[in-house]
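What follows is one structure encoded as structure tokens, with my remarks underneath.
One protein chain is absent from this view; the other protein chains keep their places.
Up next is chain A:
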Amino acid sequence: MAGFEISRRKVLAGSAFLLASTALPSIGWSQARKGGRLVVAADSEPRNLNPAIVASNGVFFVSSKVVEPLAEASFDGEDGLEPRLATSWEGSADGLSVTFKLREGVTWHDGQPFSSADVAFSALNVWKPLQNLGRVVFKNLEAVETPDAKTAVFKFSKPTPLQLIKNALPALTSVVPKHVYDGKDIAENPANNAPIGTGPFKFAEHKAGEYYRLERYDKYWGEGEPQLDEIIYRVLPDRAAAAGALEAEEIQLAAFSAVPLADLERISKVPGIKVITEGYEALTYQLVVEINHRRKELADLKVRQAIAHAIDKDFVVKTIFLGYAKPATGIVPQNDKQFYTPDVATYGFDVAKANALLDEAGYPKKDDGKRFALKLLPAPYFNETRQFGDYLRQALAAVGIDAEIVNNDSAAHQKAVYTEHAFDIAIAPPVFRGDPAISTTILVQSGIPDGVPFSNQGGYKNDELDALIAKAAETLDPAARIELYKQFQKKVAADLPLINVAEWGFITVARDTVKNVSNNPRWAVSNWADTYVET
């Protein structure tokens, strides 16, 4: 059988130039594309592969091909969405319910039919109580009614904006099978490490430290999909390894900047390899200076303004990100089409102004040229956050602030900054996930318990901002909600609870033979149903 397919593919490829001038039947193309194995680099092996519990990019990278959300992000779809397990969604006027119509003819990888009971179970038993992001967005979800097998009605105890629910669909609504999880300990279910979903690929095997293998699901609902037979994730922990493996053609694609920025210029010149910057628009990472407002100096707005003026954002983008980033203007990134406003206070690079502001604030330079000392904790998660730490130290020295860098590993950084608040300034890479209410407002909101990562742990409290955040959380009219978030951006930029320096997406490096790469704003964490390898 395999031999027959290969020969057919060869025949098709051989006659492709003959057919190219004529109208090529679309069936011919899709058959020529079908099949193939895509080998990609993976740099980590998540402890739990269930995207309904752990909504993080490391998990999605593998599991989004197996377990599907209700809708996926899209460049040109309505509301920036493309239906997946849900085909339509409609909110009630009072904001207390959202009705999802579900797709027909969908089956789980174990053969059971997919129905509204699975959605209700996932929402109430997984997303709301267990999921890292869902616990916030779905906290007012009270019940999910299932009038028929293909309709799920979400009931909220408080008015919940449909806009927020829509923006949360791609990342927060991975549906897991009720019949596999019901009645057992969900957090310890073996299916968390061998997920069963409705996606285009079935989970085949995981060899710890070596690879994950996904296989084509023949009964996938998407017509003619998936194109690939198999996806292999090769675990390559060494950052230099991915570039070499691409060149040696041992892998065909490396996403999430697995190839370090410094190698991109060289590798982009290798024939047969392309460097792609698209496909991360809905996963924007932000380079942020977190500020501990418990420090008397930093509680002074003038000092925070001075720090903002001391940072040369263009230099950071050019030197640290080698141009693969944008200078930030505020707390919402520029590539967000719904909420972003450029109409906020900006802080240009101006050392003289920074010095003047610090003098004004009452912290003159002492005899040794220093005003005061700060403890600076760069997050260890990215090369770029550590490098920015080194830059910030120098930039602050230029205005007389003596910053001492404290380097920690992940666990120690998490504890020092977010639990013990043992920092003056820290560098963090929070993610903007398509709606400020998902993971952005908590960066400045007050009253967040100790220990919550990527949240306001700097002791900042601004009643006006808190009121704005609370109001936006229950404003149903999309335009009014956007307006509230524009005010929110202005207030943050004016009061500087934190300083946004740059925003970046990741880079994909792939062989030319891999097609349909980066064709949606969450490509690396989407289902790759239409991706194929040209042979």
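FYI, a residue touches a chain if its C-beta (ideal position, glycine included) is under 8 Å from a C-beta of that chain, and two chains touch if they have at least 3 such contacts; residues count from 1.
Note that in this section contacts and distances are computed from a predicted model.
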### Query
What is the missing chain called in its UniProt entry, if the choices are "Peptide/nickel transport system permease protein", "M56 family metallopeptidase", "Molybdopterin synthase sulfur carrier subunit" or "Sarcosine oxidase subunit delta"?
"Peptide/nickel transport system permease protein"
### Message
One chain isn't shown here. Among A:99, A:112 or A:132, which residue touches it?
### Response
A:132
### Message
From the list A:244, A:260, A:459 or A:478, pick the residue that touches the absent chain.
### Response
A:244
### Task
Provide the residue numbers of chain A that touch the chain removed from this figure.
39, 44, 46-48, 54, 56, 58-59, 130, 132-133, 135-136, 187-188, 192-193, 205, 207-211, 213, 230, 232, 234-238, 240-241, 244-245, 247-248, 250, 381, 408-416, 419, 439, 448-454
